[in-house]
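Let me give you the structure first, and then I'll get to my questions.
Only a single protein chain was left out; the remaining protein chains are all shown in position.
Chain IDs A, B and C follow the sequence of writing; residue 1 opens each chain.
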Amino acid sequence: MGTRRTWAHLKGDRAGLVGLLIVLFFLGVAATVWLGWLGQGWSEASGGRWLTPNADHWFGTNLLGQDIFARSVYSVRTAFEIGLVVALVSTALGAGIGALAGWYADSWIDGSVMWLKGVLDAIPFYLFVAAIAYALQGQWWAMHLAMIATFWTTTARLVRAEAMKLRSHDYVRAAQAMGLTDMRIIWRHVLPNTVHILLVQATIAFVAAIKTEVILSFLGIGVQDGVSWGLMLAESTQEVLAGHFANFIAASAMLFLLVLGFNLLSDAMQDALDPRGGGA
Amino acid sequence: MREVMRPLARKLFQALLLVVGVTLISFLLMVWFGPDQTYTLIGKNATTEQIAEVRHQLGYDDPFLLRYGEYLLELVTLDLGVSNASGESVRTLLARTVPISLVLMIPGFVLGNGVGIALGLASAHRRGRRSDRLITALSVTGMSISFLVVLIAFQVLFSTPYGLDLFPVRGWRVSGWTSYLHYVTVPTLALLFVTFGYNTRFYRALFIEEIGRDHIRAARALGASESVILWKHVLKNSMVPIITRIMFSIPLVVISGSLLIESYFGIPGIGQATFEAITSGDQPVLKAVVGLTAVAFVAIQFLTELLCRRLDPRLG
Amino acid sequence: MSRRGGVSLLWIGLAMAAAMWMTACSDSSQDDPVGDQRLVYRHALDGAPRSLDPAQASNVYAKILAVNLYDTLYRYKYLARPYQLTPNLAEGMPQVSADGLIYTIRIKPGALFIDDPSFPGGKGRAVAASDFVYSIKRHFDPETRAQGAWLWQERIVGLDQWQKDGADYDQEVPGLRALDDRTLQIQLISPFPQLAHTLAQGFSAVVPREAVEHYGREFAINPVGSGPYRLERFNSSGAVLEKNERFRQHPLSLEAEGYDPASQARLGLNALDGRVPPFMDRIEVPFIAEDAARWNAFIAGEVDFIKAPVTQFDRILASRNPPTLSEELSQRYNLAANLESGFVHTDFNMDDPAIGYHPDPDQASRNKALRCAIVNAFDWDQRNEVFYYGIGRAFSGIIPPTAPEFDAAQSRLAPQRDIAGARKLLREAGWNPRNTPVLEYGFPSSVTERQMFEQFRSFMADIGYPPDKVRPLTFATYGDYARAYLNREVMLTTTGWTMDYPDAENTMQLFYGANASPGSNSANYVNPEFDRLYRASATMPPSPMRTSIYRSMNRIVMEDCATISGISRTLILLWNRELAMLPDRSFVGGFFFRFVAPGVGESSLRGESSD
Partner (left out) sequence: MTASALDIRHLSVDLGSGKERRTVVDSVSFELRRGEVLALVGESGCGKSKTAEAIMGLLPPGRSRVRAERIRLGEHELKDLPSRAMRKFRGRDISMVFQEPRAALDPVFRVGQQVSSVFRRHRGHSGSKARTASAEMLLRVGFAEPGRVMRAYPHELSGGMCQRIGIAMAMACRPQVLIADEPTSALDVTTQAQVLAQLIRSCRQEETAVLLITHDLGVVAQYSQRALVMRQGKLVEEASVADLFTRPHNEYTRSLLTMAQAGMA
């Protein structure tokens, strides 16, 4: 399965393409926020409170008179920052630990990794995340760390299985015979062969991260400074009951679109990268 | 005899290690570095001595090993102490809240898995056809909606004048079947909505794998009807992963799932109690919840294995 | 068609289940079987007490339950405004010695604790003066984790020493003695004119030693009192109280309660005169923290009383000043708009050299200019408008409008925002966007607190303070927030203060140097002149002279710009018109359920089968 075949497969997958377009669109939006073109006035109280959508405030304003459009757009950046950091770090961590555990399967390394994974899986997720957030009082990265600490296990499990398979492959044995160190073999021969797992896992972690952010921000232990869809939704929980829906609709619609895009992309990638070359 | 005992002993030892790990990590995070309740328990104009006194009473100034040891001892003896916040004994608290969480979560959990299995079967069975594509599209959509969004939307939709206004906005004043259904419906629907995507997808993949097996083709070749194939052969062969999934989600659903639902709908179950324990730093409650969850998790792992052995003759 | 059979069956099953579900739900609301002839009053609280032990009755919810389950020696008159003390369990007002140091109080005969297994034979015994002594001592016993000790700390002869000696209840405290079963004597170290007020607090409620020792820490959920009600059920979602049939018979005298026919006739209290409270058989107190849920429960008739949520003011109020009830709602409900006895203010941590005191006098004065600029930049109108529907009462200073010593002339009704003045202050002190310090604004994580912070940041932006220099410092729990500011780690601390008694001494002590953190002076404000005046006024009984001292102290704090203050919220209370009552929970003394009575058309208060 070469890159070309994968790409051809992806091109044939209409849902996957839609997903890719959505993700790219949001990435573009995030870039405009990073570049300072959009969403910069997210914290200014520039209008009256709870204005309905109008020419100045496309999505209306919130209680403080802040522009909901600017806030929801700025939140794209927040979502990408959280998603990217968590997806990259947790996938990398999972890949490294998983490869080591798989390579040294049945050794003490493997044993302790599996133990740690078992332990982390046995603690209720939100409790664990909340606990980390509390233990690291007020640090903006507490939430990221909490997610990374739980998300790596799935990747590690998959990579471990793959590494165990690869260990017995001839070319890996050949590399061993040539006297390459274990670390070098893992780096050169094992990890590159798990890319199909890592790519899919990274998209899954990305989605999980931005969905978790929403819940954590609602619980008050998520984003601390700035604005995010989770904070907007948290604001909206009281507003909707008084009939103000702008915050809720803006945040939930954008959140839904981005997550949907990533889910579609992730599915398509899973199909396209499946080494068994299977179809849907 | 020894042949049987050795894997069992090994399993027990692993379970023990797991319990030690879970309790250690949760202790470290939630108790050692956890929230400090001293400052909500002191009165106005407290002096440093009074603060130190409260800290001392709460046991915050004891050394790590002592506190961890006490924690383990509490779990072993099930002497869980009293809530720092209310003075209620933790056992009473658990006895009061856990049943509520159970009756709150069970309908959604059962329906969620039931619907997931049914849709998964339907989808796997009609794989590649329009209804399969529809179900798959719906489950991806379902998976893309945040739980919080569903909670807010369903509350507006079912319980406010902006929607159907049929059910209570929140609370739990249950005194019989009618009031039970009255309060449990919206949380159940929300839970169902949030989980059906994940469940359907999981079960669909599982059933597709099972349907592709030779013995299914053989059964068909011998004239077995589709319902026999699906309900008898496919389902029975899928029992091990189904049971594993269901069993493993029980402790997490009861705690994590209800944490959000209960705190959102204001239902006095274990989830809300835990949430309150987190936000007020009520360590005896937190310790009990986490410790018991870990123990339950390990016990369930054990039970699942036994159950699977019964269900699949190849494992027995 | 093709392969289907198996799956369709399941759909039929699901459809049937759904149908049954719907039928079961259609007869939704009326199924709580309270269908007897008993009078039930349902009082929604917007928060839950943490404990029902009076010694831990630190929040308003706990106090409300404490004063209904237990007895206090004094209470405030039901109807008199401003507040006036009146005897409750005490027979009369205390007899005070000429030097103001010895208080002698007789308690009424016939008060009984409710029946409880902790008493011999399960029968509740008579309340004695020694129970009161015990109840106050408990606050000084570390085992109790009491929160009211500060009321009497260093006030009562021998009490602090008793604590130091190990809190042995058998050891007598010279200043706190039961002379006989019905006589209590308190001896003070120095005059403390607010003492009688402290005896109206939930903290001072009388508890029996037997029950405390019997239940241990679970005494908190097993209250055994002599109040008009006893506890039937209590958990995190609510409490249910039942009438205490053995509560002492004492007819209600409207006149003695300060009835003002001119303004209070509409309440329908006339018929109650001379009748014996408590009037309701059962009190249900659901704790409903979420605004919308509380409001919906009220509109649906599930509760008789609520503190209305600000988010609903649009629908509730026909006018803002004075707040009146909309036409539609006035058919069914009564309204009281009460200014809270307390205020919300944001303190600068004067201990922080970046904003407060500084060894270098030049820097110190620049810091003061910065603080004053921030105070000037704060837009109270906006704050009031956005968060309090514009019906809160902003004032400048630390004497809130409900305090008897409030001076409307000194504290302009609403402190005026002065952007130009603020900018001028900054300019003259040499502050610019580059050299201004980063402001860390602390708050426990919640939506409203965050919105208040964001509003504060936008106020600061208006005087040119860079938004990235106004940062949130969030805390996951209130306890953690409290720990941080009590340890002087928070630059800007926003807190609300609810007055314990109607005397500005209670807010003055917030800025008394000796009360600096971890005391309640969270600004860590120390001003020798202020402290001198505080000490001088502390032992003075209310008088015009004391009032004028308070006002000078108020001015000193404002001139030092130690705090951004403040606003008193207007609480909109709504209740079922069929009830004859005057609710008031704006004051920490608590609200007495015993005076709630069925009005003229009392039908809905009974169970469904009223005939």
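Just so it is clear, contacts are C-beta pairs under 8 Å (C-beta built on N, C-alpha and C of every residue); 3 or more make two chains touch, one makes a residue touch a chain.
All figures in this text were calculated on a predicted structure; none of them were measured in a lab.
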Per the touch definition above, residue among B:237, B:263 or B:304 touching the missing chain: B:237
Contact with the hidden chain (one of B:14, B:57, B:225 or B:244): B:225
Chain B, residues in touch with the chain not shown (by the definition above): 126-129, 132, 213-215, 217-226, 228, 233, 236-237, 239, 311-314
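Just so it is clear, only the chains that are shown with their structure count from here on.
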A-B or A-C, whichever has more C-beta pairs in contact: A-B
Most widely separated chain from chain C, with each centre as the mean of CA atoms: A
Averaged-CA centre spacing for the pair chain C and chain B, given as whole angstrom: 38
Rounded Å distance between chain A and chain B, as computed from the means of their C-alpha atoms: 23
Rounded Å distance between chain A and chain C, as computed from the means of their C-alpha atoms: 44
Multi-partner residues of chain C (at least 2 other chains): 290, 292-293, 296, 476-477, 480
Touching two or more other chains - residues of chain B: 35, 160, 169, 278-279
Residue ranges of chain A touching chain B (in the complex, touch as defined): 15, 115-116, 118-128, 130-132, 134-136, 207, 211, 214-215, 218-220, 230, 233, 236-237, 240-241, 243, 245, 248, 252, 255-256, 259-260, 263-264, 267, 280
Chain C residues within the chain B interface of the complex: 3-7, 9-11, 14, 21, 24-25, 27-29, 31-33, 50-51, 53, 58, 142-143, 145-150, 153, 217-221, 235-237, 286, 288-290, 292-293, 296-297, 476-480, 482-483, 486, 509, 515, 518-520
Chain A partner contacts - residues on chain B that touch it in the complex: 17-18, 21-22, 25-26, 29-30, 33-35, 128, 137, 140-141, 143-149, 152-153, 155-156, 160, 162, 169, 251-252, 255-256, 259-260, 263-264, 274-275, 278-279, 289-290, 293-294, 297-298
